[in-house]
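Accompanying notes for the structure given below.
A protein chain is absent from this complex, but the other protein chains hold their places.
Then we have chain A:
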Amino acid sequence: MSSLTDGDRMHVLAVDDSSVDRAVISTLLRSSKHRVTAVDSGKRALELLDLEPNVNMIITDYWMPDMTGFELLKKVKGSTEYRQIPVVIMSSENIPTRITKCLEEGAEDFLLKPVRSSDVQRVCSRMMTR
């Protein structure tokens, strides 16, 4: 994982096909003073990782067309280049088997939507103390 920038400000890659949820998660992260790049698909997330080396955390929706958040997680964790980047999954469905599957695949956390400010603060604080 790339080292944090000065002031403990992370660069977070937010991935969600919903423009509403992208707006909300971006604002939640920015209100905690983190830099955010928001994309609408797993494919774009992987493209961005190739271009932008200093991503400190990925937060992704589970349910997305074409590439789910779980599939994105697997690709990130399967990559020698990006596997150290912590990945957090978001979902509006509280399905224990889904949560377990994501955590076993290496997700750092699983947030239920709607994501709250306290969720973001908790997750980001944990990432910054790693």
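Structural remarks
In this section, a contact is a pair of C-beta atoms (placed from the backbone, for glycine too) under 8 Å apart; a residue touches a chain by one contact, two chains touch by 3 or more; residues count from 1.
In this text, contacts and distances are computed from a predicted model.
Name of the non-displayed chain as stated in its UniProt record, restricted to "Histidine-containing phosphotransfer protein", "Cell cycle control protein", "Eukaryotic translation initiation factor 3 subunit C" or "Aminotransferase class I/classII large domain-containing protein": "Histidine-containing phosphotransfer protein". Note on the undisplayed chain: of the listed residues A:28, A:107 or A:127, the one touching it is A:28. Among A:19, A:54, A:79 or A:100, only A:19 touches the chain left out of the display.
In the full complex, chain A touches the omitted chain through residues 17-21, 23-24, 27-28, 31, 61, 63, 65, 92-93, 113-114, 116-117.
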